[in-house]
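Take this structure first; my questions come after.
Here the complex is missing one protein chain, while the rest keep their positions.
Going in written order, the chains are labelled A, B and C, and every chain counts its residues from 1.
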Amino acid sequence: MSLNTFGHLFRVTTWGESHGPALGATVDGCPPNVAIDEGSIQQWLDKRKPGTSKYTTQRREADKVKILSGTFEGKTTGTPVQLMIENTDQRSKDYGDIIEKFRPGHADITYYQKYGNRDYRGGGRSSARETAARVAAGGLARAALARLAPQIEITGYMTRMGAHEIDRENFDWDQIEQNPFWTPDAKAAHTWAGYLDGLRKSGSSVGAIIEVTARGVPAGLGAPVYGKLDTDLAAAMMSINAVKGVEIGEGMSAAMLTGELNADEITMGPDGPEYSSNHSGGILGGISTGQDIVIRFAVKPTSSILTTRKTITKSGESTEIITKGRHDPCVGIRAVPVGEAMMACVILDHLLLHRGQIGENQGTIG
Amino acid sequence: MSLNTFGHLFRVTTWGESHGPALGATVDGCPPNVAIDEGSIQQWLDKRKPGTSKYTTQRREADKVKILSGTFEGKTTGTPVQLMIENTDQRSKDYGDIIEKFRPGHADITYYQKYGNRDYRGGGRSSARETAARVAAGGLARAALARLAPQIEITGYMTRMGAHEIDRENFDWDQIEQNPFWTPDAKAAHTWAGYLDGLRKSGSSVGAIIEVTARGVPAGLGAPVYGKLDTDLAAAMMSINAVKGVEIGEGMSAAMLTGELNADEITMGPDGPEYSSNHSGGILGGISTGQDIVIRFAVKPTSSILTTRKTITKSGESTEIITKGRHDPCVGIRAVPVGEAMMACVILDHLLLHRGQIGENQGTIG
Amino acid sequence: MSLNTFGHLFRVTTWGESHGPALGATVDGCPPNVAIDEGSIQQWLDKRKPGTSKYTTQRREADKVKILSGTFEGKTTGTPVQLMIENTDQRSKDYGDIIEKFRPGHADITYYQKYGNRDYRGGGRSSARETAARVAAGGLARAALARLAPQIEITGYMTRMGAHEIDRENFDWDQIEQNPFWTPDAKAAHTWAGYLDGLRKSGSSVGAIIEVTARGVPAGLGAPVYGKLDTDLAAAMMSINAVKGVEIGEGMSAAMLTGELNADEITMGPDGPEYSSNHSGGILGGISTGQDIVIRFAVKPTSSILTTRKTITKSGESTEIITKGRHDPCVGIRAVPVGEAMMACVILDHLLLHRGQIGENQGTIG
Partner (left out) sequence: MSLNTFGHLFRVTTWGESHGPALGATVDGCPPNVAIDEGSIQQWLDKRKPGTSKYTTQRREADKVKILSGTFEGKTTGTPVQLMIENTDQRSKDYGDIIEKFRPGHADITYYQKYGNRDYRGGGRSSARETAARVAAGGLARAALARLAPQIEITGYMTRMGAHEIDRENFDWDQIEQNPFWTPDAKAAHTWAGYLDGLRKSGSSVGAIIEVTARGVPAGLGAPVYGKLDTDLAAAMMSINAVKGVEIGEGMSAAMLTGELNADEITMGPDGPEYSSNHSGGILGGISTGQDIVIRFAVKPTSSILTTRKTITKSGESTEIITKGRHDPCVGIRAVPVGEAMMACVILDHLLLHRGQIGENQGTIG
């Protein structure tokens, strides 16, 4: 990963701020002849778009993607694909004391301490708005996967909102699209609705845990040391703004297990190896096993809340601040399609890396 | 990160297997004129070395590092430093059915499925032995930090062993070096000794959580999007073998907090900004705040245990396996210096990156 | 260099085709607080723009650059700068047999053989139009250099057109801006005018040699092995379309010299080392000496000529082709600002790299 680029062969560079003319993703290394158009990318952006329910920010952004390069007659050419989203909701407003004060829990202060400047109109590159570009790039990655490995399905969903976790007994893939929280537990969705409404009305916010599963990923993707599939997935998720923790399979809980409980036993099934469980999250030694790839990440609560907080100004004076505005009581909701997009980009990248180094000469069992 | 390289400017490539003639780290991009000799690197390797207590594997590896290049008259020249460790404990032995069987929970099967080959004498690159090279590279990074930012202190310690977590009330920096578990809680050390002895005698194993803290890191390191300091730290830790989860600051628990509880308030102190708490783990928007950098990672229990487990052979037959040998009941212990090494490498790398892009033109407060 | 990205820390990714909606450069890693606006970049694009004299293609492209991101209040923020140029001269036309036939000397055939597709409306990424994005990025690099190392002056000029070379005795820096060929030899400019007019009227084309000099570059930039300053410069120039050869200092002629003639003697001057000559082109062992950096590259004649040529079709039939249209009789002319742009990007990149690794701790003489 460079400053604003990730990926080895499928390389995504995002650019742009929430308060400039546009933002986007420059995607290099996409395989050629992948069927793609703006509509097929737009569907994923619409999933992330603000204002789709009362539980997300009421800011209005059309988030219309334009493909500026890299396609011809409805297919990728193999050269860079420029995905641009113009900013439309740039209402001029009174920034008030935000110009001088740093918002606690935001990147305002570190940004200024690093660069010696700050675009006080928004969060700049550390704004959640940057993730729109990731979702667009992820849409392209999904289209390429549909051509290269059509059996792969990537699905994100919320497994915890603040104090409330889902009950895995209620897990139902079909529920995920049925509620505004992208949760597979219908009962949790009901509980969360009331919970979040309360938080929203009180001007508070809350964190969340998102899980992203990739089903149908072939065995053999990744590498044993730094190019591990889980390393790249962890980096991809941790690079999303507001993420503070990442888990593969058993995750942090692996620390609590004994070796007997943790290692997944192997048996031979009709289509290859089968496993008694998936504590590994589909990755052993950095390489995919053929089981579901399972990753989780925690999104912290937004710091834009209606409570007075202590802070300082650029000139070093102690003061207080309230961050007014149109905010997300649970930004984790909109992180679901972002996590999916990062998963799609990493899986595609590793498919290409694997094909580059190994070609068809994999080991076969049985 | 490439397959076996990490870092942007301070670039570490590790190479070698546990059962070949040697392993090591090729370190490129180290600043010149850093005082270094084999002894100053050896001290960190000795910390990680097997057989230092009854709680770690009784395999005997001298782990003597040799500097083959990149230094002259006791200082780095600015060119690649080759750190080599020769393998000495390569006793010929009967590998028995390991040659054909895949050990559950190990990378044996994915390695074979990826590459179409497997060095059955050991874990190859997915062996914990690879981490010796990281510790050597970390020793060099520490020496460079001592020159560039001598106020930085990097300390790793264990905060959980299986069922038992430390009590933060007992946290004492001075205790860390006083017990074989590198834990800051003397009482926990006592409990763990008995607990692990029991596990060891029964041929079982258990996971652990390691925390690594970097104190004295200046504000401004990192970047807002993919080159985030926390992204690179998460990748660095997740790339260590057996790690399944990574947390920055509040980590996964951030999901359970409200915005009021999570955001650290800012006040002005005599030496710059001060914070009411450190939920952020010293990083906001991917950039260091000047507070302590705090990262935790979970190490799964080793799968080499004295219990019969179901598995399959290369030819696809279902069978059973017991992994005999000299193993670590809690590999997390030896992961402590590895986590420290990765922290040192990442912090140094970001110091150089920051200096490259920004130089001295940072923003100052007050 | 990746497929469409070059640079280590100052990283330029160009995107877009001549016949899509737009093209541009995504520039990552620019230092913050560099004064920049569209006008200061436009001046360099205007130098490269087609149609400025009768000696360049009469295609009309406004080549207006827009800055879409990475600046605030007239300065760079340190985050990605998106430089976009919209395509305006996309007149619909009859592509005729170009759709099926490959033009000899063009990338049509290799492009198709690689990607399995071809945008027959133009040269796609192998079109000279891609270089407009480089010139825009180079404009940003120049602005950053003006802040970091204002004494550096980068100047490109033509030293050969086809059969006619300049006379170094006539070299006059002030002449370069005085003629449409950017040549420092006023007499050559006169000769070339008639020569090229003849070629243009006959529908022919001719090659050229461009030299780019960077004056005022400090000693110490570069590295001894793969990160050599001359390696990166050679790659930068060779990556320009139609370039077939690159020389540093004495260049290919160094093969004809003896050691006595080639090595520049060193004496001590009032401001540091001085050299009796500059056969080295300002680079020794991959590292700048403080003398002028001098690089030359050869641009082949465009293959778009009014002569019937043998070729084949996509279906493998032998046939003939004439490439009509509005072409450059000597594309080398418009390569001058492109070479300057690449020099600016490489020098800036190495300044940042050097500052990152070494900081202020260079060796001083005397």
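Observations, loosely collected:
Everything below uses one rule, namely that contacts are C-beta pairs under 8 Å (C-beta built on N, C-alpha and C of every residue); 3 or more make two chains touch, one makes a residue touch a chain.
All values reported here derive from a predicted model rather than from experimental measurement.
Just so you know, the chain we are not showing touches A, B, C across the whole complex. Interface note: of C:Phe10, C:Tyr55 or C:Tyr111, the residue touching the hidden chain in the full complex is C:Tyr111. From the set C:Phe6, C:Phe72 or C:Tyr157, the residue in touch with the chain omitted from the display is C:Phe6, counting the whole complex. In the full complex, subunit B makes contact with the omitted chain through residues 2-5, 11, 13-17, 20-24, 26, 28-29, 32-33, 66, 68-70, 72, 75, 77-82, 84, 114-117, 119, 124-125. By the touch criterion stated above, the residues of subunit A touching the omitted chain are 9, 29, 31-33, 78-79, 148, 224-225, 352-353, 355-359, 361. Counting the whole complex, the residues of subunit C in touch with the unshown chain are 1-6, 8, 14, 102, 104-107, 109-118, 123-126, 130, 160-163, 199, 204-209, 219-228, 230-232, 234-235, 238-239, 241, 244-268, 273, 276, 279-281, 283-290, 296, 298-305, 307, 309-312, 314-318, 332, 354, 357-358, 361-366.
Going forward, only the chains that are shown with their structure count from here on.
Taken as a graph of touching chains, this assembly is fully connected, with contact between every pair of chains.
The chain with its C-alpha centre at the largest distance from the centre of subunit C is B. For the pair subunit B and subunit C, the distance between mean C-alpha positions equals 45 Å. Subunit A and subunit B have centres, each the mean of its CA atoms, that are 26 Å apart.
Distance from the subunit A centre to the subunit C centre is 38 Å, each centre being the mean of its Cα atoms.
Residue positions of subunit B touching 2 or more other chains, listed in rising order: 224-225, 357-358, 361.
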